[in-house]
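Every protein chain except one is present and positioned as in the full complex.
Each chain gets a letter, A and B, in the order it is written, and its residues are counted from 1.
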Amino acid sequence: MGEAHLIASGRRPGYDPGAKDGPVHVRQNPTFSFAKRRINTVHAIASSAQTPVIDARGVARRFGASWVLRGVTLQASAGETVGLLGVNGSGKSTLLRILSTLIKPHAGSATVCGYDVARDPEEVRSCVGYLGHTPGLYDDLTARENLQFAAAMFGTDAREIDRILERVTLSGAADQRVRGFSSGMQRRLAIARLMLVRPRVLLLDEPYSNLDTAGIALMNSLISEWAKSGVASLVVLHELAPAAGILDRTVTIVEGRIASEENLSAAQAPSLVVIR
Amino acid sequence: MTGGLSHDWRRARAIAWKDLTSERRSKAGFNSVVALAVTILVMFGFALGPDAQAIRDAAPGAIWLAVLFAGVLAFNRSYQVELDGGALEQLILYPGSRRAIFAGKLLANFAFVSLMLVVVVAVGVILFQVHIPAAWPALLGILFLGAVGLVTLGTFYAAMASRSRAREVLLPLLLFPMLVPVLLAAMEATKGLLGGDAMGDAGNWARLLIAFDVVFFVATFLAFESVIEV
Partner (left out) sequence: MAHAALSSTTVTAPRTNRLAMFGWFAFVFLVASQIIAIAISPPDRDMGDLQKILYVHVPSAWMSMLAPFTVLYFSLLYLWKKREEDDLLAAASAEVATAFSGLTLVLGMIWGKPTWGVWWAWDARMTSMLVQFLILVGYLSLRALVDERDRRAQWSAAVGILGAINVPIVYMSVRWWRTLHQIQSSPATVDPAYVIGLRLNAFAFLFVMIYFIRARYGAALLERAAEHALQDAALGTGGSNHGS
């Protein structure tokens, strides 16, 4: 594919001066209140659904002497919800962490929202929301205080907090310390934190683990809500069941490589694509 | 809009508030660390006493070392709160400069160590039969400057040690040699002031201490980003 050549030659994806439409200028959706910076037109990307908002090419990463990811190529477009399946240790979490800029790839490259994760991590961070394995909350603060802290760190104001707490059904526990929360409640609070800003890409690592039916339903309604507003989501899953209704595609990773992809959305005929 | 110095300052304050509030509410924290510092002081008393003059001479050293040993625990703890729940990842992903994280932790650790210093000095004055000098405001100044140097280097190295193996060993191993200039200056200035400062040395040591603090403050600020990101 033409884009593959672009990547191999080191140029940024999405910008092809030879393309007949010429370079495309785009105002990035001012979803983050701090993302109102001007976009360098050389690095602009088209906001059409064809240009992937997550674009990983041959991403590899080692841990010590062994390789956790061995060349993963994966794309997701705006509004797409992609499920990442695989057993423990297959590298799904590592891929998510690379896309969130927490760690760097040791080979290959990845761009999110048009920015290279290794070269422009700050830009990627202002566009991405990451929900990790651990909720990343402070046990001795209350739910509300955790969100207030996050709001201060994001640079947004705290007005939305009450509404957000209600959306994740934590209003009753707003002033309780997180130490007493069940893991389901912690997960909901972690999601609530993501809602303080409006990322264009969501990277969710096993968001359904330890959730009860109500929690799963809430997670699904949130994700599909976001998908409708154009958010691309990459969801790491242990099993397909809880998320089946909201996924557009699933990708299965085995031993650091993509083993198969499957389209689930009703709009397209289901097809099985095997990529090695 | 969310870049810029004022927002980084707001972030630093938020982090300091979070650290101090968490510390205050977790029952373990401050009290046990201070208790440890006092215990260490008592141990020094046993090691060096009971001769009155001997322990009076040793008082400045014993006080600073007690604060140092207990402080090592405090510095590692300040990162522990981030590592326990995986909060450090989220902390890195927030926008703005990483230096805001350093500044916030510095503020929180400085408050912690200062409070601890007050308690240890009070106990030390009693245990080691120290005569409070007329120049005690200057003494407070020395304590302040020494604490700044200690907290700056401690917070910096703990960012690495707390995330390594054998963190209880690694932090002292890295930190103590680096603190030699600051500790020498602080201890000598303290000794000078407590002993009536016959030769006017305390002022010289104080000036050196300020210089050391500035150098290490700037160097750690510049280097912190490399250390917290990776």
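FYI, contacts are C-beta pairs under 8 Å (C-beta built on N, C-alpha and C of every residue); 3 or more make two chains touch, one makes a residue touch a chain.
Only a predicted model underlies this, so the values are computations on that prediction, with no experimental measurement involved.
Peer 1: Please output the residues of subunit B touching the missing chain, sorted low to high.
Peer 2: Counting only subunit B, the missing chain is touched by 156-157, 160, 164-166, 169-170, 173-174, 176-178, 180-181, 184-185, 188, 199, 201, 204, 208, 212, 215-216, 219-220, 223, 226-227, 229-230.
Peer 1: Can you name the residues of subunit A that touch the chain not displayed here?
Peer 2: So the residues of subunit A touching the missing chain come out as 10, 60, 62-67, 70-71, 104-109, 116, 118-119.
Quick note on the criterion: only the chains that are shown with their structure count from here on.
Peer 1: On a C-alpha centroid basis, what's the spacing between subunit A and subunit B, in Å?
Peer 2: 39
Peer 1: Along subunit A, where are the residues that touch subunit B in the complex?
Peer 2: Residues of subunit A touching subunit B: 32-34, 36, 100-102, 122, 125-126, 128, 130, 132-141, 145, 149-150, 152-156, 177, 193.
Peer 1: So in the complex, which bits of subunit B are touching subunit A?
Peer 2: By the definition above, subunit B touches subunit A via 1-3, 7, 10-11, 13-15, 17-18, 21-22, 25-26, 81, 84-96.
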